[in-house]
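Structure incoming, see below.
Just one protein chain is left out here, and the rest sit where they should.
For clarity, chains are labelled A, B and C in written order, and residue numbers in each chain start from 1.
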Amino acid sequence: MNKTAPIYGLLAEFEQPEELINAVRRARAAGYRKMDAYTPFPVEHLAEELGFHRTALPVIVLIGGVIGCAGGFFLQYWISVLDYPLNVGSRPFNSWPSFIPVTFELTILCAALSAVLGMLGLNGLPMPYHPLFNSPRFALASRNRFFLCIESGDKQFNRETTAKFLSELKPKGGVSQVEE
Amino acid sequence: MSQEIIGSGHTYATITDKISSIVLTRKTPHGWLFGFGVGFVLVMLLLVSITYLFVEGIGIWGVNIPVAWGFAIVNFVWWIGIGHAGTLISAILLLLRQGWRQSINRFAEAMTLFAVACAGLFPVLHLGRPWFAYWLIPYPSTMGIWPQFRSPLVWDVFAVSTYFTVSLLFWFIGLIPDLATLRDRSSSRTGRVVYGILAMGWRGSAIHWHRYEMAYLLLAGLATPLVVSVHTVVSFDFAISILPGWHTTIFPPYFVAGAIYSGFAMVMVLAIPIRAVYGLEDFITMRHLQNMAKVMLATGLIVAYGYLMEHFMSWYSAEKYERFMTLNRWGGPYAPAYWALILINIVIPQALWFRRVRSNVIMLFLVAIAVNVGMWLERFVIVITSLHRDFLPSSWNMYYPTFWDWSTFIGTIGLFLALLFLFIRFLPMISIFEMRTLVPRSEGD
Amino acid sequence: MTTKNFWRSLEEYANFEEFQKSLEDEFPPDAAVRQGVVDRREFLSLMSASLALAGLSSCAPAAPEKIVPYVRAPEEIVPGKPLFFATAFPLGGYGLGILAESHMGRPTKIEGNPDHPASLGSTDAFAQASILSLYDPDRSKAITQAGAITTWDAFITNLAAELDPKRLNKGEGFRILTETVTSPTLAAQLKQILQQFPSARWHQYEPVNADSARAASRMTFGRYSDIRYHFDKADVILSLDADFLLSMPGHVRHAREFTARRRVKAGEKEMNRLYAAESAPSVTGAVADHRRAARPSQIQDIASQINDGVAGKGSTGDAWIDAVVRDLQASRGKSIVVAGPHQPPEVHVIAHDLNTKLGNVGQTLEYVDPIEPNPVEQMQSLGDLIKDMQAGAVDLLLIAGGNPVYTAPADLEFAKHLANVRLRIHFSLYEDETSERCHWHIPETHFLESWADIRSDDGTTTIMQPLINPLYAGKSAYELLSAFLGQPTRTTYEILIEAWGQGRNKDEFEKLWRKSVHDGVVAPELNAVGALYERPGRSQTAPTVSNVVAGFSPRSPSDVIEVAFRPDPTVYDGRFANNGWLQELPKPLIKIVWDNVALLSPATAERLNVINEDVIEIKSEGRAVRAPVWISPGHANDAVTLFLGYGRTRAGALGSNRGYNAYSLRTSASPWLIKNAEVRKSGERYALVSTQEHHSMENRNLVRRASAAEYAQRPDFVEAERDTPPGELTLYPEYAPEEYAWGMSIDLSTCIGCNACVIACQAENNIPVVGKIEAGRSREMHWLRIDRYYQGDIHEPEIFFQPVMCMHCEDAPCEPVCPVAATTHSSEGLNEMTYNRCVGTRYCSNNCPYKVRRFNFFNFHSNEAPSMALLYNPDVTVRSRGVMEKCTYCVQRINHARINAKKEDRAIRDGEVVTACQAACPAGAIVFGNIADPNSRVSKLKSEPRNYGVLTDLNTRPRTTYLAKLTNPNPAVKT
Partner (left out) sequence: MQTGGQRVYMAQIFHRSTNTLSRVSIFGAVFIVAALTTVISILIRSPYFTEARVVRVQPVPFSHKHHVAGIGIDCRYCHTSVEESSFAGIPPTKTCMNCHSQVWADSPTLEPVRASFREDRSLEWTRVNNLPDFVYFDHSIHVRRGVSCTTCHGPVDQMPMTWRENTLFMEWCLECHRHPERFVQIRGQHVDSPRKLTNCSICHR
């Protein structure tokens, strides 16, 4: 194991979500901040334990919805009243009740798009390359293993002590380095 | 019989391996080849029909004046209806925190996409000049003229395309973690590259999971009213008109109910053989089938109530055209279709009241088939009987479907099958990561 | 309508020829096909590659076109402006005055000539459709000898060789067979021929003729005379199987005069009363106040009973007959008894007798010298010819017009004996069954292609002028006969000028001639002075006939089935068999298209155990014919009506091998009736197409009816149901009214269901023919249809006609459902259909409660011959595949009037816009105009209490409304 090459962080592999949560708690207690946990399925409270609480996503979706709604209605109003008003079955030019369905659909469409794009954006996806993938064990994060990674960027990070600290958490899969 | 929603003895690993193996295994089962082959042949039939249609014109179908809408619209509504179960199961059941949804939502969503794709064909094909279909989209043309937003057909364009887009997003978002699994487990280089691209570098970070679940929840919240709106808009195609038998306010609710009805029936029709073929009884358990049967029973009753109210109103309104329309459905030239509808769509599904039927896979399968046929008949009765005898007796006339009507319809069934088989072969038909959450904690590894 | 810009002088005629020649350059065929460009665009669009561009640019110019000016422009032609030429439409030898519309030398439309007494501005379906025959690609195009194409000169040389010996033997064995001839010039030519060849003979024959009337007047007065009726003067009319409104010569005028007495203003109840006794329901019977279904042979009994009654021989015990008698007696001098041409002479004699007794002669009708220069009893005439042929006494036969091989009665075996004639020359519009059996065939010019003169049933003479040079190598009858007179080079024009001009001062004649040609009616002076022969229509003294009436044949036993023959209401005697418009025109009452049927009553159908479309075999005198059954409520029991004109073998692409040939049963002895035929069910079935499947109104009071008396009491009866919601009962805003608001009023008490409007609409608006199969799939394209409803007892039903076209609803249900704004509302209240924007969702048709929208399920124009392109009205887009279409209120005519008015800085005058249907209607039932102007005719009519809208309970607020039908039943008759 190369002792000098720059590394991304140290990776501890657990078999049960509870063990992982427990490890995260202790890591934070030990003062580690720049770290992340990786699981094959969403584990409740894990994010909170990592100190992540609120996401901006709902706001983004709301904005998207409002834009879709207003834009949708205005599009129809402009076309039917301002640009080319036509007498259609002697309905009023501004037949707003008839404009509701399209307005609604566009609201949903914009909101949904902003939800998806927002989520990807905030998560920094797509990111096909990531140092973690260098760790051969990490592939199991999408199967049945639970990982905790303390990143070298953390100010307390020190190869030896951090490795020692992690192994004290008794990760069943052991501790490994993640090359940069 | 098991009341579990997942067979006992499963661990994260077994679930993962079991489901992903269906996709990653090298050899293709013969059953798959046969099924896909059938679908493919029918797709060819569809292509021939469409080509001939474009060359000759809409006249090759049975439509005429007064019956200017025929199979095309019947099939459109039918497919759209089927396309409702998917998003509904995922979205609404997610919001209701129904754990049992997690083994069926994936292919229910896929089914939605394919059904909507089939449905989307018909409004275009049935145009007199399909190559001008894009005139229904508002774009700055050199003609300086725009779509006419009072027309339900324009609403359709927006509703159906929105529905397709949102369903696609919902489905894809759901797929991302599983794509990551496949990426990490695929043995072939190409497999890993392709799945890798699609997985967008998902690595299961806790923070990502957090936002992911939020987004998924929001999508579900948006999709739920959308599902309801889509079939409401479709029902407006009829309800907005002035025709006896179409012009009625009860259409939106009972169209939506009908859609869910046929949607669940179709899920059933697909789920039962698939779980048998791929041995997924542990994931799609009797509990699932029974729950779906109950939903079908409930929605079926709403549909029945819809029929009842239609007839009640035509009597209560004392509207001579409405009354004639009802009598004409009962005793007119298309009465056989009507009574067949009542039998297949209302009477037969009542069998679901009995536990013995609900717990018998074969019976469930047959009932589900019946419901799909019945719902098609419902649309046929609505479209044809209302049109063929409306206001002026002098213009009354009959409608007879032609070979090309049938070939186009059957062709789209083929398209649906072909797409579905491709999906089963190349993507996990059951959501792996959501199944993992069902594993009792003790059985970790 | 367009300010009529009549043809003016001879000099212009010279140019006329000239620009005719340049016509081909001026309008290369594809330029004339208005749909051409659209098609190209659609074809491109089909290529998915160019999809986006094609659509985005759908208002952009098409592929570069050539534009080809004249070399020397004829000065009466203003490119883009139509001209109208006065001429006449010949049928059965009689002329109907018309104005033919010409666009850049292409005749495109036929209108009635207001100055012509037989037309009074209106036309009939035949006249309207005749223009289609002009462009019929199946017309005979070349002179043929034994089937081989040859030339006029070749014919002349051959003919000369034939005629020289004839001159020596006085024309021994030389026979000429023509159809009914009323043309003075033609008659003069024939007389000349007979002078040159004293032993030659001239025979006349048409299958539909006036023999009975002729025989009757011979029996009665010892001489031939015609009757001229004045229905406008009659209070009571008795029709003895006479369909005087649709099928007798002069029917257009009859309809106008008859309906003039049925327009009842508010408060009035003065109306004429029509009794009709007939076997097969006719439009005349349908509008009659009292209709009596009787077997053809019984008509005579009814007639003589009425005659006895009028003679005061006391009651017959038959309420109906007694009522008629009393009514007739009550209106002496103000009644008419009309005998049908299909009835035996006896009935006509009785009619003479009745009219005389009732003192009608000189009042409501007058006896005049025959219109024909040489009246004959044609069946006799044909018989004589055939006898000679049989005897081998004929060695040169000229058949100038007509198709005797097909139309001659079976028992005469014309075809067989024709073979005995050494040299046979046939002259006709089509190469038909007769041409097949003749050595020479000479193509005839269409009446719009050649000069001619002709007379109408009322004696008016018209100089017919050509609108276009012969499209094919056609010759006129005048040129042909002139060849027989040894002057093969003379043009028709020269012949006419000489005939009319002889013995006249040149300049004065010039003046009269111009006037006559321009007006379409020969100036009286010209008629009077230049007597080609004695002036017609000289009134005769009232005859006395009582002695003749005694001892007519007794009534026939009632257990047999009588078979009656009638000319077909749309293809007539078969001459229109290849006319697509007429083939697809729903026959009045039965609504059958593309076929002829065997009509019989429900009771008889029961007796024979047959239903619609069963094939029955009718046997008589060893001859048999198989015909499909159509059950007609109101038909006489124990009688079958067969229609002539079908079963042609060489009619052309459209007309051949359609229906059955009724001529093959007909006998010369009794051409209109077989008194005792053997009728049996054959067991076969034959598919018929009827454009109306359902015959009851389902109590939806679509046609509203009251007797004149009831109307006087309850003028508001039309709103009895109070089904029209009040005006304020709408969610929609009222759009500010413009100076014009177009609307239409249709009077159901004058509509006689004659179909003239349907064809007029088809001709005006480039409406395609779809053929039997598509019509059978309910895809016929007529913008205007005439709905027919039966009411009451199926054996004696009341019959209603209701013309239905787009109602131009104020709150049009079709408009809001169109996703691309292809159908919208104009500021003048028109429901506009913009074809080029239509994508064909057909939603509008679904949502139209009147189902008046028509859809191009295929490109129906694509299978038309190129020559048809010349027929298109250039002011109306030719719709292609996949677009919806419907009545536009003839918006092209509205725009034309608007532009003219604006140019003159004035408002459009009332009556300036006349829709095609309105112009054609002989009954004047349709009135169109500006309802924003309270003084316009249409506004006045709409303010009548009889005015109502159809399906107004849907709050569509239609712009087209109807005037309820008024009848004038005799209280004495229980119905």
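Definition applied: a contact is a pair of C-beta atoms (placed from the backbone, for glycine too) under 8 Å apart; a residue touches a chain by one contact, two chains touch by 3 or more.
Everything numeric here is computed off the predicted structure, so don't read it as measured data.
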Next on the checklist: Using the touch definition from the header, name the shown chains in contact with the chain that isn't displayed.
Outcome noted: A, B, C
Next on the checklist: Using the touch definition from the top, which of B:Leu45, B:Ile145, B:Leu175 or B:Leu243 touches the missing chain?
Outcome noted: B:Ile145
Checklist entry - Out of C:Thr730, C:Gln892 or C:Asn947, which touches the unshown chain? => result C:Gln892
Checklist outcome for this item: Answer key for B:Gly59, B:Pro152, B:Gly174 or B:Gly196 versus the chain not shown reads B:Gly196
Next on the checklist: Given that one chain is not shown, which residue among A:Gln16, A:Asn94 or A:Asn134 touches it?
Outcome noted: A:Asn134
Next on the checklist: Give me the chain C residues in contact with the hidden chain, please.
Outcome noted: 22, 25-26, 34-38, 41, 52-53, 56-62, 64-73, 78-81, 738, 824, 826-828, 830, 832, 834-837, 875-878, 888, 891-892, 894-895, 899, 902-903
Item to check | Touching residues on chain B - with respect to the absent chain | outcome: 13, 17, 139-145, 183-187, 192-193, 196-197, 200-201, 445
Checklist entry - In the complete complex, which positions of chain A touch the hidden chain? => result 84-86, 126-129, 132-140, 143-144
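Following the convention adopted for this analysis, only the chains that are shown with their structure count from here on.
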Item to check | Mean-CA-position distance for chain C and chain A (Å) | outcome: 82
Checklist outcome for this item: Between the Cα centroids of chain B and chain C the separation in whole angstrom comes to 57
Checklist entry - When you check chain A against every other chain, which residues touch at least two of them? => result 86, 88-89, 91, 98
Next on the checklist: Counting only residues that touch at least two other chains, what does the list for chain C look like?
Outcome noted: 813, 816, 818, 821
Checklist entry - Any idea which chain B residues touch chain A in the complex? => result 11-13, 16, 138, 144-150, 152, 154-155, 158-159, 162, 165-166, 169-170, 173, 177, 180-181, 183-185, 196-197, 200-215, 218-219, 222-223, 225-226, 229, 233, 236, 433-434, 436-437, 441, 444-445
Checklist outcome for this item: In the complex, chain C touches chain A at residues 732-735, 809-816, 818, 821, 824-827
Item to check | Sites on chain B touched by chain C in the complex | outcome: 54-59, 62-66, 68-69, 126-136, 141-143, 145-148, 150-154, 157, 237, 240-243, 320, 324, 387, 389-398
